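Not every chain is included here, but those present sit where they belong.
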Amino acid sequence: MANKLRLGIPKGSLQDATIALFERAGWHIYANGRSYFPSIDDTEIECMLIRAQEMARYVNHGVLDAGLTGIDWVVESGLAVESVTSLVYAKQSRQKVRWVLAVPEDSKFEKAEDLGGKIIATELVEVTKRYFAERNVPVQVEFSWGATEVKPPMLADAIVEVTETGSSLRANRLRIIDTVMESETHLIANRNAYNDAWKREKLECLALMLRGAIAAQGQVGLMLNVEKKNLQQILSVLPALNSPTISELSNSEWVAVNTILEESVVRDVVPRLKAANATGIVEYPLNKVVL
Amino acid sequence: MANKLRLGIPKGSLQDATIALFERAGWHIYANGRSYFPSIDDTEIECMLIRAQEMARYVNHGVLDAGLTGIDWVVESGLAVESVTSLVYAKQSRQKVRWVLAVPEDSKFEKAEDLGGKIIATELVEVTKRYFAERNVPVQVEFSWGATEVKPPMLADAIVEVTETGSSLRANRLRIIDTVMESETHLIANRNAYNDAWKREKLECLALMLRGAIAAQGQVGLMLNVEKKNLQQILSVLPALNSPTISELSNSEWVAVNTILEESVVRDVVPRLKAANATGIVEYPLNKVVL
């Protein structure tokens, strides 16, 4: 289809976060409760809601040109697709997730090799089989329809399960003994689509704006005024990452400094800026950051 | 474990209906939001929440003595278990559900045999494969992670999907061309557990009370007074199913009639009872009916 990008949006736990991300990036997706074809305010894109687990299948087949899904499910599918960009965002935090091998807290298992002959429950069957095969550990991998973390020790000996913070595993008295794979969301594309010039440019534009929206989430703008004689001290306090914008004021002995900071360091930086004689320190929110 | 029945309760869409059914049958199950081991007010039972799809597996292994699940998932598993009783209840209605073969409304497919070489999406992969194999129709059956009914025609050529009323299929412009299997909830048991005298009696008691609670749902009690000379006419109006209780009154020319009726026929029966000179007609609710 000419000048039309068919894009898969992950249905389920990532759906709301994905739609919110597109909103911040500049695209409004309207997911009508029951339809699987949400509308989008861009005549060049056609959206479809697809389970993250099935995204690679339909992108590989070419039914979709591109889609957002976890790299874990791409690897699980064993199918070939292009990764346009990684996008570190998730439901709660903005960290990568991990698929971990976990055993009962009070079991004697210490490493994968201790699990020979045991039952391993997981949603990620193929990756798990490969993990044990590479270590020459014969196990029985059972597909789990959910609630995997409550299965040991009664219904399984160990599990391979996804986790952000590990708190659900701890709450179920499980102990992590290895990381099977790390994962994060990717914008993936069908290879033919990616080789089409118009589609590739559209995808790169999408990727740029999505990354710009993600970058803005944990960052803020900071403005302050400072006498020129104190400027070097101020600059030494600011993180070196991005060079701040220094502008001339009418009062020629002063300058205004405007910069972008990680929000998490502001509470440490501001007291030191004030100690270095900055005045009029103001923090303001950002929508997008493309440095 | 002596004198302890390990019982699987279906987690997910049937969970609330199952707990409500046990409540009406006389057992209070307290499903604490996060635990998979709900408590129950019967020291002889130990509950565990298990996905309906996995129930047969764990009952077959003997990790559970018994469990409630759809007979569809039992057949899909291919594992041997006992059926203690069927229990026709479901989320919305009290009908059986059907797994049907459905195709796009405007496609030319009329029967299973027309689908040779096509892609069939379903959650019930093994039953579906068997269905087509018995008809010698070679198809590609793909496991669907959900939202199966929106896949044709873009992501699949046909689907095998569960339905109560067919309305979701019609809303997605699909046409049913065959019934692959009918299903209803069963109380299933591990074969060894079922051969244990104490466990079997406990299971039969459970089955009796669960059926009693189900029976009461669509039924009501009806009381009325009638002169003896009009009794035969009254009895001819009442459905013949259950014989009503006729009791003597102090006024010996009258009797009281007390009976159990399907709630759905009351609106037709009451006007005819009144026409037949019944007086003091009163309908009252029931908790359990064991005829």
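Letters are used for the chains, namely A and B, taken in the order the chains are written, and counting of residues starts over at 1 for each.
Assume contacts are C-beta pairs under 8 Å (C-beta built on N, C-alpha and C of every residue); 3 or more make two chains touch, one makes a residue touch a chain.
No experiment lies behind these values; they were computed from the predicted model shown.
Because all chains derive from one sequence, the complete complex can be expressed as a copy number, which is 6 in this file against the 2 shown.
Please note the rule applied: only the chains that are shown with their structure count from here on.
Inter-chain spacing, taken between the CA centroids of chain A and chain B, is 43 Å.
Per the touch definition, chain B reaches chain A in the complex via residues 11-12, 34, 36, 48-49, 51, 53-54, 57-58, 63, 142, 144-147, 150, 154-155, 171.
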